[in-house]
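Missing here: one protein chain of the complex. Every other protein chain is in place.
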Amino acid sequence: MHNLDKLNTADQGAFVGALDGIFENAPWVAERAIAARPFATVADLHGAMMQAVATAGEAEQLGLIRGHPELGSKVARAGAMTAESRREQGSLGLDRLSEAELARFERLNAAHRQRFGFPFIICVRRHTRDSILDNFERRLGNSPEQERIAALQEIGHITRLRLVEAVEGPGKPKTEGRLSTHVLDTVSGKPAAGVRIVLTERGGSAESLLKEAITNADGRTDEPLLAGAPLRIGMYEIAFHIGAYFAAKGIAAAIPPFLDVVPIRFAIAEPEGHYHVPLLASPWSYSTYRGS
Amino acid sequence: MHNLDKLNTADQGAFVGALDGIFENAPWVAERAIAARPFATVADLHGAMMQAVATAGEAEQLGLIRGHPELGSKVARAGAMTAESRREQGSLGLDRLSEAELARFERLNAAHRQRFGFPFIICVRRHTRDSILDNFERRLGNSPEQERIAALQEIGHITRLRLVEAVEGPGKPKTEGRLSTHVLDTVSGKPAAGVRIVLTERGGSAESLLKEAITNADGRTDEPLLAGAPLRIGMYEIAFHIGAYFAAKGIAAAIPPFLDVVPIRFAIAEPEGHYHVPLLASPWSYSTYRGS
Amino acid sequence: MHNLDKLNTADQGAFVGALDGIFENAPWVAERAIAARPFATVADLHGAMMQAVATAGEAEQLGLIRGHPELGSKVARAGAMTAESRREQGSLGLDRLSEAELARFERLNAAHRQRFGFPFIICVRRHTRDSILDNFERRLGNSPEQERIAALQEIGHITRLRLVEAVEGPGKPKTEGRLSTHVLDTVSGKPAAGVRIVLTERGGSAESLLKEAITNADGRTDEPLLAGAPLRIGMYEIAFHIGAYFAAKGIAAAIPPFLDVVPIRFAIAEPEGHYHVPLLASPWSYSTYRGS
Partner (left out) sequence: MHNLDKLNTADQGAFVGALDGIFENAPWVAERAIAARPFATVADLHGAMMQAVATAGEAEQLGLIRGHPELGSKVARAGAMTAESRREQGSLGLDRLSEAELARFERLNAAHRQRFGFPFIICVRRHTRDSILDNFERRLGNSPEQERIAALQEIGHITRLRLVEAVEGPGKPKTEGRLSTHVLDTVSGKPAAGVRIVLTERGGSAESLLKEAITNADGRTDEPLLAGAPLRIGMYEIAFHIGAYFAAKGIAAAIPPFLDVVPIRFAIAEPEGHYHVPLLASPWSYSTYRGS
């Protein structure tokens, strides 16, 4: 972990060395940002580095982009990636794809490289696997200019996350999102305690369990359902087991109860946002909304 | 189809013959009900027949119960059933069970026969397959007295349905349920037209498609989602494709949209009831309730 | 009451005589519409008459407009109005204004006449008194051209209502609106029966009671809250006495109950529309919406 104060006064070599790896294979970014010192905040430092990228020539930008590995490719599996890239891709299992998935990524990578001449860049930690594939397909329809800008924006997201983890200091840019919930029992006008809640990610073909929790006396979960990292863009479902809750309270209902497990299915589109997705329920009705 | 007026004046043989098959292998029910003629309504006729059952001795009641076939049994598959029973069981595919399913039914049938000495009776047309299995398991916990009463109640349901289909006349008892929906767009305060709706039955292990529809200008489906028969007790889900609806209206939302396919999962417990399950939705919130 | 069939074949004098009074002091409208006979519907007849107005010269249009009395004026009180105008203005009490109200109308009338050279025309039966005053003020900001068009549109509304009451025949244009409600008890998932409902019009300075009703077994009122006439544009409030309802059902709530009389305040803007304003309530929560 580096320290912003020290970076502000370090000599050029130490400064560039400390930031090595933030912008993959591109020490020139740090070299140019140095002129904007001192940085009051970590966000300012990141801004100065992105400014260096924005004012570089197209050739340098393309060089920066080409310094990134392909996504989910054999090359990636073979290990020819920076440690940061390996870790990021690994978080989605992109280094452990099945042969069929690998083939799909290879096909998309090939199409992208043929059309644009550089690899498809996306900030993996802000996406589910489905969202990556959606973006991959959609961005194949971009013009070369649009795709270069899109790649640079993604490099902005990737490097912001890396910088926040590498540099200690005030004014860190926001890189974490949060998903929370609460359950209100509209029969008693009180928070519903003891409700089982199951959060899953819903991919195109499969579901994966992310979290199980029981609501506390305040009708909330003791910890947010998701926090401490960017939320991955994608589809989710929270299943609220309110049938068991109302049965335990002895509230007369039909057999079987009209509502048992209530699924709320929604998408997350802002990785750094706060999604509050509550359930207001009686045994016969409910409502939900995106709150904050 | 028989006619209530004619049954009211027919001689005893014709009366009993006409009602043959309503109460399985038990002509004595019709023979005793005849004393209560004339019947103002079909419901009265059914009531008189059930009254004959209720006032019969326990031995006669058990005889009536034993006249019914086992559910989903090999015997049933072999065809030794009345035509009515065969048709009713066939409606749930109980005459086409897999070997594993057949084994489960055989096991439950055996347990039931051993405990109570008579077959498990249930009005198949008022249940999904899951609901039948749930009831089968639960009723194994009954006392013999409770189970005899339960069987007679089910015979009441079975014969009511048969009678309504066999006898024309005023005052038919209610045997049909209805499931309907509508979609309200709370952004425009208008019915949501053109929303795709998919109704599925959700069994313990599988889903089956029951109906697909597109909402009309009134935000409703041209026909009820279910009607014209008893609703089968069980779990259902209506999927409302409101993401596509709001996208088509050009209402700005996130990418991907917060709400896309909204699933409303609920149970039907009253086969002859009216279930109105609407969706009131904006791109960011929705509510539902059991209406009527 | 005249008959559309007979009007289609009547000689010109009878035709014009029958429609005398629909367009105030302007027999030429009927005289020109006659060329478009036969009319398949009453709506077509009205359309043809409005077409005659639309294609008349500006001078004739202004003459038509000037043939209408001022609203709430002394002249009106003195009786120099056609019977139709007197009845329409009387429906809002515009013939019985206090001195202060009269002064306000006189002031607005004078301002309007000075600016535009013709009286302010509005279809009184489609407005509350507050809505008339709002429109009066707002339309003083019109250009002369805009105001002439506005006046002709109002004449369209006025004459449509008159024609529907004067001529029998198929295809009457829609002139009636409807306000309805229902109450759903979300604790029991059933319609709330026996709920007292009070509808008031809420004017700028006063409220006036329009209707009181008790919900029936279906949670609705036996008759719509408003029907059989255009709804008057304006502000309304429905007060739902759900505190007493839940208390009578013995549903435990606080003392005093969190919700007692729930007021739903809303505006009607479409006189010929259907406004369905339901209440979905538990003792601790409720929702409402404009349905249809």
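By letter and in written order, the chains are A, B and C; residue numbering begins at 1 in each of them.
Note that contacts are C-beta pairs under 8 Å (C-beta built on N, C-alpha and C of every residue); 3 or more make two chains touch, one makes a residue touch a chain.
If you're wondering where the values come from, they're calculated on a predicted model, not measured in any experiment.
K.L.:
Of the chains that are displayed, which are in contact with the missing one across the whole complex?
P.N.:
Spelled out, the missing chain touches these shown chains: A, B, C.
K.L.:
Have a look at C:A40, C:A103, C:A217 or C:A254 and name the one touching the chain we're not showing.
P.N.:
Selected residue, touching the omitted chain: C:A254.
K.L.:
Which of A:L97, A:C123, A:L184 or A:A213 sits in contact with the chain that's absent?
P.N.:
Residue touching the chain left out of view: A:L184.
K.L.:
For a quick check of understanding: of B:F23, B:F39, B:F136 or B:W284, which residue touches the chain that isn't displayed?
P.N.:
Counting the whole complex, the residue in contact with the absent chain is B:W284.
K.L.:
Touching the absent chain in the whole complex: find that residue among B:T9, B:S188 or B:S208.
P.N.:
The single option touching the absent chain is B:S188.
K.L.:
For subunit B, which residues lie in contact with the unshown chain of the complex?
P.N.:
Looking at subunit B, the ones touching the missing chain are residues 184, 186-189, 253, 258, 280, 282-285, 287.
K.L.:
Need a quick check: the contact residues on subunit A for the chain that isn't drawn.
P.N.:
With respect to the unshown chain, the touching residues of subunit A are 184, 186, 189-191, 218-219, 280, 287, 289-292.
K.L.:
What residue numbers in subunit C mark contact with the hidden partner chain?
P.N.:
131, 134, 233-235, 254-263, 265-267, 269-270, 284-290
Simple rule for what comes next: only the chains that are shown with their structure count from here on.
K.L.:
Taking the mean of the C-alpha atoms as each chain's centre, how many Å separate subunit A from subunit B?
P.N.:
Result: the chain centres lie 47 Å from each other.
K.L.:
Going by the touch rule set out above, which residues of subunit A reach two or more other chains?
P.N.:
Touching at least two other chains: 254, 258, 284-285, 287.
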